[in-house]
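Every protein chain but one is kept in place in this view of the complex.
Going in written order, the chains are labelled A and B, and every chain counts its residues from 1.
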Amino acid sequence: MTTLDTLAEAGTTDRTAQGLGTSARRPDGRPKVRGQFAFSSDLEAKDMLWGQLLRSPHPSATIRHIDVSGAWRIPGVVSVLTADDVPGRSSYGLDYPDQPVFASDVARYAGEPVAAVAADHPVTARRAAEAIVVDYEVREPLTDSEAALTAEPIHPLGNELYRQTIRRGDPAATGVVSVEGHYETGMQDQAFMGPESGLAVPAADGGVDLYIATQWLHVDQDQIAACLGLPLDLVRVHLAGVGGAFGAREDLSMQVQLCLLALRSGRPVKIVYSREESFHGHVHRHPARMWYRHTADATGRLVSVEARILFDGGAYLSSSTAVTLNAACFANGPYKVPNAFVDCTAVRTNNPPCGAMRGFGAVQVCFAHEAQMDKLAAALSIDPVELRLLNAYAPGDELIIGQVLTGTAPVAEVIRACAAAPLPPGSPDTVPELALPGGAGRTAERRRVRRGVGFAVGFKNLMFSAGFDDYSTARCRLEDGQVTITTAAVEVGQGLVTLIQQIARDVLGVDEVALGEAATVGIGSAGSTSASRQSWMTGGAVDSACRTVRERLLSSIAQRFEVPRTGLELASGRVVSADGSFNVSLSEAAAGEVLEETAVFRHPGTAELDENGQGDAHVSFAFAAHRAVVDVDLDLGLVKVVEVATVQDVGRVLNPVQLLGQLEGGISQGVGFAVMEEIVLDKGKVRNPSFTDYIIPTALDMPPVRVEALIEQPEPGSPLGAKGAGEPPSISSTAAVVAAIRNATGLELARTPVRPQDIALALAGQPSEWAGEAPATPSPAKEAMP
Amino acid sequence: MLERSPEAELLAGGTDFMVEVNAGLRRPSAVLCLGRIPEIAGWRREDGHVVLGAGLTYTEMMEPELAGLVPGLARAARTVGSPQIRNAGTVGGNLGTASPAGDSLPLLAALEATVVVGHLAGTRRTLSLSQLLTGPKRTSLEPGEIILEVRVPANFGTQEFLKVGTRNAMVIAVASVAVVVDWVGHGVRIALGSAGPVVIRATDAEELAESRIDWEERRLAAGEDDLSDFVDLVRAAARPIDDHRSTAQYRRHAVGVCAERALRRAFQGDDRKEEPWSS
Partner (left out) sequence: MEQLSTEGSLLSYTLRVNGRDRPVSDALIEENLLYVLRERLGLRGSKNACEQGECGACSVILDGRLECACTVLAASAVGREVVTVEGLTPDGDGLSDLQEAFLAEGAVQCGFCTPGLVVSVHDLLSRNPHPTELEIREAISGNLCRCTGYGRILAAVKVAEEMHQP
């Protein structure tokens, strides 16, 4: 089990205290455990209709004609829509609106929406959608990312979505040792539990109120308004309960179609995706093909890195630009290298669109750079951890984009602490049978199970980058002693709502903190719940608003009660002076007063990258290391992940138990991507759009997580001193697990997820494509990696 | 009820049927809920055999008394789905769905189970597994017929079941092997799951194994420890395919590994310690 001792040192786990640094309870926890929390799929309205989208089954097809008459003939159908019914802009997109609300003349991916229906029962709506006849002329899909750049454009904007080049140093510089490799990462899915769902209610003013599970209310509002041809104030987006996101809700799903159905029918309309539809209905993680070459001097110091990275962006742009930029910036990992030549390109294909997923480009390159570092260590006969320490970034170092690390960068501390974690007790000879690879399937023979250990380090930026105007807005209202905080920030489960209360408690000395509704109405944007940014940005906005209210309040009290302002404090719901002579309850002291302050928090500006990929593009960075222990059945290739130990650079622990939840949850997604998770495509069609066949770790698969240490070096510029913690756990955990499998098997394993056949067939002398050369005998891995 | 509504579809545990209904692939106008029929629930002993009612759930297969009589079936049941699925899924349903990956099927095949099928007209007939399972998700059941019970011998030899999956719970078998060694009749039975359109008996491998065993000593005969030719015969019997879950090449490889492991375990007898379950 995870050690909470570390967290106890880091911050109190006293569950009765409620401010920053405590494991304060989440305010929505009570309704959630009682089954009373309203997720977007739980909403209902009087006279509500059910909506259903019709999607293209073909990854590439010309749409010759759409005949909706069959839908209209079904009793109970109230509205049927196609592309012709979109009143405003016909397409949308996070970065650029290249994605049609409804495909009109061409379908570019299997799953692309073509029409929508609203009816009085969900089964009726589904049958009506199925009754729409679309005359497709099926075309050969473009599904190979390497072919995409030279193939016929499948979109007017062309097949190159984005390209990021980094050129730094001397292209001729080379070290005495060189290692290279081809690596591949598959298409991972966010697989959140709460399927896409929303409720749109048409309003008397000709506008619409949309209740939706999403990640950024205001950016949704912008796109929806543009497509509906409505002014922003007539499109009111309200946050409904979100059942997880992990990047999949950054793009619009049903928002425009749902609002259109509601406006057209004049009635509230609800859509809930089935799980199968959900797999078609959101972006996935970019699959990547990567080639790397590292050179180093004889001591192991990196001299150069070259990388060519190809991302399959699928049919539409989504956030491929930023994912590609990020991947390039972090392609070398958290290691100094004076000469770097990176080319990262995202291409358009007829595969399902790819976009944001936790880790956002860093996951893919981390898999490659960590494999490279291990190869380099082997080539030099240097301990892999020592090699990483030798090259690790430190404050003052330059990234390959030329940006200097001006904040904290405890990379060496993270590496050392994680590598020092004691190994878990036991061995394949001693673990219970159910805990062997294969579990209840009882396939394992203990003498053929080999334990392996792997180590990996990763990092990425926090907040948005490259010149993006990234900000958050929060309002603090104090009325009759009651504090209410309002933001449009999206809670997806990570615990932002808890943090907001903790901040207000500390600043205003109260216990009770009410939270206003998260909506676009009456408050500005809080930015996206992504990029590990909300603790910093919305935390900063909330902190700022509360501090301003505090100041105004104390000044007002000082004046009204004629007491000195200096020394006045707020604590435990009271206003007290330093000497104790003034001690009045807050509600009494602030009676009749309404103090309200709206703060906008911005981080310092960032620069775009120039033509050589150089620039101060990022605000801050967070680092993490993972050490994985696995048991591998050498003959069947089944893997049991025994333990993942981690150390993370967190700046400051704001809520120990919630932080632990982020580490454990992110690691579970990393473990899944190492050994079981992959969207399987067959010529552009998803073969496994279900939880039966897109498999994520169950409680029998997920190992205990050992948080060996949390490195708290408060980050300058972070309003609370903390660094975002959501993404680092999912970045190097995959690489660590695969490294452990390599250690157990001696195989190269250049691809993730690793499949049983990649191990079993290679070791049996029948190599499959990605396993690499099988050694004569598997290398014994009884000793741990140092 | 079948008389009144012959089009009524058969529903047992719902773990296959309802998945299709929920996906809109099956739109029944009438449903016969087999879970209500006490005659096909539970199990009983009958002259050296165990008769499993079609409505017997996987959880019930794991209960100690029945598990003691048909241990291989209990092992297979534990690999099925999750506690929720095991409480609802039935042996009759597993047979009726006839998936090539059905978890109970290899063991039943290795036990040479017979299936009693009843017709609404009142007649009954008894089928072997190979007579019942005619193809992937196809049975020889006629309209108006339901599976009533499955007969297997009680306390029959040493029974092993190994299931290969890419996750430790809720996983469709990528390959599975049941091995039954009959110490009395000197027989070896090997059945392969997820390795062909229906469960496959690897009869050539069975014969080879039988010839290699020292039946007195209950182990492989001296000098017969190399089982690579046995493994080759197991693999030759398999007819696996490539699909989104795995490859034919891997499945063929895996059944060989599992069959050898299962066979060798049969010789360990009581020495083999096993984790009890408590669910």
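As a convention for this text, a residue touches a chain if its C-beta (ideal position, glycine included) is under 8 Å from a C-beta of that chain, and two chains touch if they have at least 3 such contacts.
Remember, it's a predicted structure, so these values are computed and weren't measured experimentally.
Enquirer: Looking at A:668, A:718 or A:734, which makes contact with the chain not pictured?
Expert: Counting the whole complex, the residue in contact with the absent chain is A:668.
Enquirer: Check the options B:114, B:139 or B:168 and report the residue that touches the missing chain.
Expert: Answer from the full complex: B:168 touches the omitted chain.
Enquirer: So one chain is hidden, and I want to know which residue out of A:244, A:338, A:524 or A:714 touches that hidden chain in the complete assembly.
Expert: The single option touching the absent chain is A:244.
Enquirer: Looking beyond the chains shown, say which of A:690, A:713 or A:766 touches the absent one.
Expert: A:690
Enquirer: In the complete complex, the non-displayed chain touches which residues of chain A?
Expert: Against the missing chain, chain A presents residues 1-2, 15, 23, 25-26, 28-30, 32-39, 41-42, 123, 190-195, 241-244, 246, 272, 274-275, 432, 434-435, 440, 492-495, 657-658, 660-661, 664-669, 690-692, 696-700, 702, 704-705.
Enquirer: Considering the whole complex, not just the chains shown, which residues of chain B touch the missing one?
Expert: 1, 11, 13-15, 17-19, 21-23, 26-31, 33, 35-36, 59, 81-85, 87-88, 168-170, 277-279
By our rule, only the chains that are shown with their structure count from here on.
Enquirer: Which whole number of Å gives the spacing of the CA centres of chain A and chain B?
Expert: Taking the average C-alpha coordinate of chain A and of chain B, the gap between them is 42 Å.
Enquirer: Can you name the residues of chain B that touch chain A in the complex?
Expert: Result: residues 23-24, 75, 78-79, 82, 160-174, 176, 244-247, 249-250, 253-254, 257-258, 261, 273-275, 277 of chain B touch chain A.
Enquirer: Spell out the residues on chain A that touch chain B in their complex, using ranges where they run on.
Expert: Residues 123, 126-127, 130, 274, 276, 432-434, 438-443, 445, 635-638, 640, 675-676, 680, 682, 687-688, 692-693, 695, 697-701, 755-757, 760-761, 764, 766, 768 of chain A touch chain B in their complex.
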